[in-house]
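Comments concern the structure below.
With one protein chain withheld, the remaining protein chains of the complex are depicted in position.
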Amino acid sequence: MFVAPHIEWAALSPVLILLGAAVIGVLVEAFVPRGSRRLVQVVVAALALGGALVAVTWRWTVVQQDGPSSLVAGALREDAPALLFQAILLILALLALLVIADRARGEDAFTPTASAIPGSEYEGQARRAGLAQTEVFPLTMFAVTGMLVFPAAADLLTMFIALEVLSLPLYLLAGMARRRRLVSQEASLKYFLLGAFSSAFFLMGLALLYGYAGSVHLADIATAVPLVSGMDGLLLAGSALVIIGLLFKVGAVPFHSWTPDVYQGAPTPITGFMAACTKVAAFAALLRFVYVVTPGLGWDLAPFLWIVAILTMVVGTVLAIVQTDMKRTLAYSSVAHAGFLLLGIIALDERGISGILVYLLAYGLATVGAFALVTLVRTKDAEGNLVGEAGHLSEWAGLGRRSPVLAVCFALFLLSFAGIPLTAGFTGKFAVFGAAVAGGDWPLVVIAVLASAAAAFFYVRIIVLMFFTEPATGEDGSATTVVRSEGLTAVAVVVCAVGTVLVGVVPTAVLAVAAQASKFLL
Amino acid sequence: MTEMTISSGEAVLFWILAPLMVMGALGLLFARRTVHIAVAVAGVMVGLAVMYIANEATFLGVAQVVVYTGAVMMLFVFVIMLIGVDSTESLKETLTGQRWLAALAGVGLLVLMGAITTRAALPAPVGLAEANADTNAVGVARILFSDFIFPFELTGALLITAAVGALSLTHRVRLGAKFGQKEMAAAKLKAYGAGASSTLITNRPNPGVYARHNSADMPAVDAAGEPVEASITTVLRIRGQESNLPSAEELADAGRPYGQGEEPAAVPGAADERKELEQ
Partner (left out) sequence: MSILNYLVLSGILFAIGGTAVLVRRNAIVAFMGVELMLNAANLTLVTFARMHGDLTGQVIAFFVMVVAAAEVVIGLAIIVSIFRTRGSASLDDASLLKS
């Protein structure tokens, strides 16, 4: 007979706040006059993210007291890792929101109206009329909602729906850049097709695991592993397909082909947002899946994960070195970071969870900050008109002399990417590599250290370029200039920089919190 | 838990449907016209619906017809119509060897899926007679609204995203004054006053209809026997789908009783007539 499910409203509050904000955002589009829409949207979104962060903190204290629990008929798990991942997500999303909302020189990074054909008369009219595609904000909120559900999802179906909820808005947002719209639309199409492709893999994996265990709850699958015999093929292939679906989102080689194109084509604030937040959410889900379902499969899945991790680290690093475009360089560097993070997954060790938490925080802060700075460095043609972002690396030459603060912040983020001591990146790498060693995967750690050293080379090369090279002027008289942000981006950058330094200098506090989150609720 | 048996009727159904479905699916790989592919895939979807019903999933079978065949695939067909129904795809590969790699990956996938499913020692099927006791729809609803209430609510976010996304990609705010019928008429007259052709202010001529052709792709003929471009809809012209006017001989053939080899009388003075008209 039908039993009405018990719904834990209090525990759902972070998700509900964001979902509510997204829906309000849609209504704002309908009912608030155009002039004040943007302000209302930004305020609603910022309040929702802040409120959700408070709610998550509150739930953290509750969980510390009462222990983890299962929510809404087992669809979600409220445990320490889930809450910490959600907190990191919300912090990064809030910072990314500041960058998204910023209007340097009165223009945000988004097309005035996405329905206009690029270069058409109508687009010019829309620009002159000062239209703004304020749907960006509710879409971002929907994406964050999906990301928030993702780490807590306790059954594969919820995970699948959350995956779609976080992906669909991102497909749209990727195509809304103000400049170079053809490239942006193309990024949107590519991201969409490959994203849909990967979710089909995830779904087939889900179906096979359902066939294996007769349930899609992670816990039920985990308990079925030692009991069910004769269907190991289903379990193994199902797990592999689910993991492949998630690796697509993470951008691990060989499922990374969308990463550079989409990162380059998408509006830069959105690139920062999805580079940081999607990776956090996807790694959280991957971590839960691998740690809960597949520990018994260690030997069967290990070769696959090892190959992926090694390929990701090596290919990401090598291709990052040969890039000449700033956003593509950062994209490949994020691929390489996915490889380092996979070490924590493969470790299958309690320290892996806390290591990945710290690493993701460090990586996320540096990523949001770095992409925020990329939005400010623009190319100016001979007449002094702003053309767009300075994409080519050579355009960044000599930036350290013209705007030392910006260059120093950027250098800090790069050093954090490289994992230089006293930056957050070092703390993260130390934690993850330590977990991998504890899990007995020292050959991987050796490769990771070598790759980090090679990666440090190109990060340092950019720093040298910024501080010790003469600024270049293009043949057509174009030059690089730094635009003043409205203030929001500046705040985001400063917070990211301070966070990066703090996590690097006093890592013990962060590590201690992360260490409390080392066990998933089965 | 009783074991269920599969009737021979179901086996017959399967062996009729499955090859048809695989053939339809292969259209995805080999057919050239997008529309053909869409219809073939829609066919596969209908086949799947029948299989769902055979698999004791009545509700899902109906939903499959309504949602997939009726909504999703028809949306595809709409978009194909929008984009150009006869768009064919050049099957020439741009990245050499990419197709072979892809085919290899496909075969690998096939072998993998085959190996997994056939080598697994599946338990004896239970069947759904018990679960479907209160009809299939009720059984599905019970699970949907108890175990999966949270993902169910979450799909709401998905649907709103879809609506907002589609709107923001296609909806245009009107900028500037409204350009309605009245303004259009005024603009046309103004252009005519400035010396534009008179065809601007009158209706466009209808397409030509002949004894052998009564479709809209045939241009009308003016007094001089020349085709009138404006009589064919713009869409057909852009696609290059308008038919050519039959030659004078063909026309004459059409107007003559079959088998009489008379030379057709030319249309004398047609060109002069036209000149007069223009004056």
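A and B label the chains in the order they appear, each numbered from 1.
By definition in this document, a residue touches a chain if its C-beta (ideal position, glycine included) is under 8 Å from a C-beta of that chain, and two chains touch if they have at least 3 such contacts.
Only a predicted model underlies this, so the values are computations on that prediction, with no experimental measurement involved.
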| item | value |
| --- | --- |
| Residue of A:210, A:430 or A:467 in touch with the missing chain, whole complex considered | A:210 |
| Touching the absent chain when the full complex is considered, from B:158, B:218 or B:232 | B:158 |
| Hidden partner chain, touching residue among A:8, A:107, A:186 or A:381 | A:186 |
| Where the unshown chain meets chain A, residue by residue | 114-115, 117-118, 157, 160-161, 164, 168, 171-172, 175, 181-183, 185-190, 192-193, 196-197, 199-201, 203-204, 206-208, 210-211, 214-216, 260-261, 264-265, 323, 325, 328 |
| Missing-chain contacts mapped onto chain B | 1, 4, 6, 8, 10-11, 14-15, 18, 21-22, 25-26, 28-29, 34, 37-38, 41, 44-45, 48, 51-52, 55-57, 59-60, 63-64, 67-68, 71-72, 75-76, 79-80, 82-83, 87, 89-90, 94, 99, 101-103, 105-107, 109-110, 113-114, 116-118, 122-123, 125-128, 130-132, 136, 139-140, 142-144, 147-148, 151-152, 155, 158-159, 161-163, 165-166, 169-170 |
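Convention: only the chains that are shown with their structure count from here on.
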| item | value |
| --- | --- |
| Interchain centroid distance [CA atoms averaged], chain A/chain B, Å | 38 |
| Partner chain B, residues of chain A touching it in the complex | 2-5, 7, 19, 22-23, 26, 29, 71-76, 113-116, 122, 125-126, 129, 131, 133, 135, 138-139, 142, 145-146, 149, 157-158, 160-162, 164-165, 168-169, 171-172, 175, 208, 211, 229-234, 237 |
| Residues on chain B engaged by chain A in the complex (per definition of touch) | 112, 115-116, 119-123, 142, 145-151, 154-155, 157-158, 160-162, 164-165, 167-173, 175-176 |
